[in-house]
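Quick one: this structure, given as structure tokens, is what I'll be asking you about.
== subunit A ==
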Amino acid sequence: MTYFADVAALARKDILLELRSRDTLPAMLLFVLSALVVFHFSLPSDASETASTGLLWIALLFTALLGLARAFAAERDQRVLDGLVLAPCDRSAIWLAKSLGVLAFLGLAEAVALPAYALFFQPVGWELVAAIVLADLGLAAVGTLLAAMAAASRARELLLPLLFLPLVIPVVVGGVGATVVDDPGRYLGFLALYDAIFAILSWASFEYVVAE
Partner candidate 1 sequence: MSLRNNRAVLLAAAASVLLVAGLALALFWAPEDADQGFSQRIFYIHVPVALTAYACFAWGAWKALRLLWTREPHYDLESYTAVHMGVIFGVLTLVTGSVWAKISWGVWWTWSERQLTLFLVLFLFYCAYFMLRFSVEQGPRRANLSAVYALFGVALIPVSFLAIRLGERFIHPVVFRRDGPALSGSMLFVFCVCLAAMLALFASLYTNELTGKRLDARLRELREALE
Partner candidate 2 sequence: MTTSEKYVTGAYLVVLAVILAYVVLYTLKLARLEREVAELTELARRRQAA
């Protein structure tokens, strides 16, 4: 199964690079913590619990954006992307490997963010964790493809949020819904549907995004 071997090799490369340079992950961690603190100051005292849930999801979205902005930065700076594309592996393997990397970083950031959120605001239930796991899959899938698009453009960091935010509105709805509503099943199911649709779409169309 050379496909998965390729994916594993590429993903390992990204994670090793990050472990050595240590620039993206600490930034994401610090960002999400700072955001949570800012939220405390921005919420009036009679704000509901639902409001703070919403803000958590916003913090996660922007933390994901931060990580995604760096996802192809290394390749673009060193002009390695063309080399990767020429490599004898399925282009979509690049997408899968990158997504797994983004997923890993996002998961690590959330492993810090959720305890902090529980500390600062309100306890975290299983629905929130389940929703976050499902949401992460969609965010990583779609975000990786859009990051590749943005990397090909002149505007880069400016373009990625513009492309990203409209597409992830459904994720926010699913995530917040699953957290605040009494029967989260429908919202979790919706998140799974989003993940399936957009993961398949991203996987299938990635080669057109990096091709010349």
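Rule of thumb we're sticking to: a contact is a pair of C-beta atoms (placed from the backbone, for glycine too) under 8 Å apart; a residue touches a chain by one contact, two chains touch by 3 or more; residues count from 1.
Selection rule, in plain terms: all candidates are chains of the complex that A comes from, given by their letters.
Note that the structure is a prediction, hence the values are computed from the model and not measured.
Trainee: Candidates 1 or 2: which touches subunit A in this complex?
Mentor: So the chain touching subunit A in this assembly is 1.
Trainee: What does subunit A use to touch candidate 1 in their complex?
Mentor: 50, 142, 145, 149, 152-155, 158-159, 162-163, 165-167, 169-170, 173-174, 176-177, 180-181, 186-187, 190, 193-194, 197-198, 201, 205, 208-209, 211-212
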